[in-house]
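As you look at this complex, bear in mind that one protein chain is not there, while each of the others sits in place.
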Amino acid sequence: MSHATAVADKRPSTLRGASLPSWSPYAIAAGSVVVAVGIGLAAGLDSKVQWGLIAGLLFVAGTYGIAAKVEGRRQAKDRIATSLVWVAFILAVVPLVSLLWTTIARGVKVLDIYFLTHSMGVVADSEPGGGIYHAIIGTLEQVGLATLIGAPIGILTAIYLVEYGRGGLAKAVTFFVDVMTGIPSIVAGLFILSLMLMFDMQPFGFAGSLALAILMMPVVVRSTEEMLKLVPNELREASLALGVPKWRTILKVVVPTSIGGIITGVMLAIARIAGETAPVLLLVFGNPFINNNPFEGAQASLPLYIYQQYSQSAGSTAAYDRAWAASLTLIAFVMILNLVARAIARWKAPKTGR
Amino acid sequence: MSKRIDVSGLTAYYGTHKAIEDISMTVEPRTVTAFIGPSGCGKSTFLRTLNRMHEVTSGGRVEGKVLLDDEDLYGAGVDPVAVRREIGMVFQRPNPFPTMSIFDNVAAGLRLNGNYKKSQLSDIVEKSLKGANLWNEVKDRLNKPGSGLSGGQQQRLCIARAIAVEPKVLLMDEPCSALDPISTLAIEDLIGELKERFTIVIVTHNMQQAARVSDRTAFFNLAAVGQPGKLIEIDDTERIFSNPSVQATEDYISGRFG
């Protein structure tokens, strides 16, 4: 294009700046890794994490230096932003992948049918054997009861806010739902605990359910509210104009239109409370035996089981294995709830024409 | 200093879908060229290929040549960022940066290029706002947010922002379609003034507007829905509206379709 540069009079070729070839980021990355390994070996740093950090720093600095020289400051800033964003991403991926990988790799060791169908009743915490049947029962019952309480109240509150809500009461409810979303789970546990102290009660499953329900309500309210707001007003007006009373309009038109989203919200809320440990620790206490009655006596639960296997076993490998296997079970449970919830959301998405 | 645009054999895709096919035309400096045609004929897509905004959309891809005074915008080593500085754009809906004041909006493009003194910036901002016929309306509230202006004022603010960086070419993508008739008139008057300094290309749905503001008019059409859009003809505006050489153009202009 020598011809073009000759023609352009004042500023020769304003359109093309010198630019680094497209393979340059890889080259700089490779160079940084090599130098970092060199430094690591020379300085005798034994942590591979440090090597990685040095490589990351070199990469960012190298990119900026080279780009600033060849392409100019603005391009260099752009490149440094790009490389920082990539470095941040990789930095964050390491622990999160490690978390998932460790849980799966160490969880599958003792996770089998026996593990799922036996309790810890006759097994000392430091010995191998035993299982999580009692904890699964406890979690299912506590979470189930919490859902029975929390979900209807949450959904009805959301209906109130969207369909009726005006004035001071609705404003107050909206505000406190937000506040409630931020309550730490242990505070909800302490609240129920203060009630139990009042009536001199011993730990039992349903007490945990009450605390979990408190944690669940605001989540359900928020998600249901969002879904109800998506229902177009025309639908409500069409129904009201036919002379259908308001409550039947809500039950027969508004809620069915958004039912997919509401169910999704409830399931995500369940997934969240199923992993809560703190209130269960305070209120349900834990129990190595199978207790099918959530209304009397201490129960176990999956998250609590994980904590107790970790903290009460004095470093026994068998207990750690059980903790990982229980973690894997819990994650699987939560993930399945999540995936199903998303599938429902996609399948029953309201057709709002967006 | 405005520049000539020379397009040859230009085809643009969205993913695998071919949006426009084999378009060639020349746009002379210091003229207003209007693109008209039915919806979906690819005139906006074509406009966006002229400053390499098309490739910003997902799957956007271009073949062919666009020469700006003999330099190919799609040539190897050409920086799209530099292209867009040379060829400014005004969009369908006014889009001032909502977080910036009127002053900062106009200065936004200048600040990217770095070192201007405060006084220099004020001068250019004032000049650009005057150039966009907006100065008298906003000179007392330069520090207020641009989003507080009316739609027509916002659009003129966007024009001021585009011309502040002294581009060679100004592309306008249906700049009046979101505006009321009075604001539209103000923008049309402005276009007439701006063509003294810039090469202007405007996409419009409104044929009267094309007839009022442009020197040259290009008519785009597509054979059927799903087919790529094509350039049917480009000629002096007067000829296109009085005696077009292609039947389809005449049909469209006389309202027989589209």
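Lettered A and B in written order, each chain numbered from 1.
Rule of thumb we're sticking to: a residue touches a chain if its C-beta (ideal position, glycine included) is under 8 Å from a C-beta of that chain, and two chains touch if they have at least 3 such contacts.
Everything below uses one rule, namely that contacts and distances are computed from a predicted model.
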{"item": "From \"Transcriptional regulator\", \"Phosphate transport system permease protein\", \"Inner-membrane translocator\" or \"Cytochrome c oxidase subunit 1\", the hidden chain's UniProt protein name", "value": "\"Phosphate transport system permease protein\""}
{"item": "Which residue of A:32, A:142, A:257 or A:277 touches the chain not shown here", "value": "A:277"}
{"item": "Positions on chain A contacted by the hidden chain, ascending", "value": "45-47, 49-50, 74-75, 77-78, 81-82, 84-86, 88-89, 91-92, 95-96, 98-100, 102-103, 152-154, 156-157, 159-166, 169-170, 172-173, 175-188, 190-191, 193-195, 197-198, 214, 217-218, 221, 233, 236-237, 240, 243, 245-248, 250-251, 268, 271-272, 274-278, 281-282, 303, 306-307, 310-311, 320, 323-324, 327, 330-331, 334-335, 338"}
{"item": "Chain B, residues in touch with the chain not shown (by the definition above)", "value": "51, 53, 56, 58, 81-86, 88-89, 91, 93, 95-100, 108-109, 112, 145, 147-148, 158, 161-162, 165"}
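Everything below uses one rule, namely that only the chains that are shown with their structure count from here on.
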{"item": "Residues on chain B engaged by chain A in the complex (per definition of touch)", "value": "68-73, 75, 77-79, 82-83, 85-86, 112, 114"}
{"item": "Interface residues, chain A side, partner chain B - complex", "value": "1, 3-4, 7-8, 13-17, 19, 73-74"}
